[in-house]
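Here it is, the structure in full.
A single protein chain has been removed from this complex, and every other one stays in its place.
== chain A ==
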Amino acid sequence: MNAVVADITYRAMLGRKRIWLLVLLPVALIGMAALLRAVDGPDEHTAVILMKTFAVGTMLPLLGLIAGTGVIAPEIEDGTIIHLLAKPISRPVIAVTKFAVAASLLVVFAALPTFIAAYLLTGAESGVAYGFTLGALFGGVAYAAVFLLLGVVTRHAVTVGVIYALVWEGVVGGYVPGARKLSIQQWAQSVADHFSTSPFFSTDVTLGFAVPAMAIVTVGALLWAGRRLRVLSLTGDD
């Protein structure tokens, strides 16, 4: 971890228009939860559906994409990354620091709003709020690493990331039984399911598979990103 790299990255992420992208979805989630609570009162079934489809199913991968690629891809694209790379700092340290920033942003803008929204709808009932918060936390960490890697390996990180988030995580991982085992969204739901006793919610990926899978994907993506950053080439105008 490098404090200067983290400081610059936080300023880049929070001091510009990108913060609105981070804020928009959580505000929508909390707004929907407040509205449903006002209309129907506390409802565990509604809470589970909202958390599963919107919080973990839509918001988490999209925020993962914004935070994970946003901490590094724009700097590689416009060349500002040279300021960090032309210093006596190991490149894997830079990758890990960028990951930590992305993961912390997902805690604040994904996991915390998930808790607030679920708590608004169900309180502490059946552990739904705690379960989905932990699911978003674990899933957010894995997404941060995967999208950071995308930001390092391809100049089209956002395009590739959108396709991954919407097609693989949203469609294939959600509806194709065999592919569910290879979906971060499903792993996050598995964590949520483990810590919740709600009868309205069950997953077919076990925690024993989901947690090691998330650890392997996170560590593997970070190692790969560090290695790619070590050999990152910058070409001139000629």
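Operating definition for what follows: a contact is a pair of C-beta atoms (placed from the backbone, for glycine too) under 8 Å apart; a residue touches a chain by one contact, two chains touch by 3 or more; residues count from 1.
We take it that contacts and distances are computed from a predicted model.
*Asks:* Out of "ABC transporter ATP-binding protein", "PadR family transcriptional regulator", "Branched-subunit amino acid transport protein" or "succinate dehydrogenase", flag the one the UniProt entry gives for the chain missing from this complex.
*Replies:* Of "ABC transporter ATP-binding protein", "PadR family transcriptional regulator", "Branched-subunit amino acid transport protein" or "succinate dehydrogenase", the absent chain's UniProt record names it "ABC transporter ATP-binding protein".
*Asks:* Can you tell me which of A:Leu24, A:Ile89, A:Val153 or A:Val211 touches the chain that was removed from the display?
*Replies:* If we include the chain that is not displayed, A:Ile89 is the one touching it.
*Asks:* From the listed residues A:Ala12, A:Ala28, A:Val160 or A:Leu207, report the one that touches the chain absent from this view.
*Replies:* Of these options, the touching residue for the absent chain is A:Ala12.
*Asks:* What residues on chain A make contact with the chain left out of this view?
*Replies:* Looking at chain A, the ones touching the missing chain are residues 2-5, 7-8, 11-12, 15-16, 78-91, 230-238.
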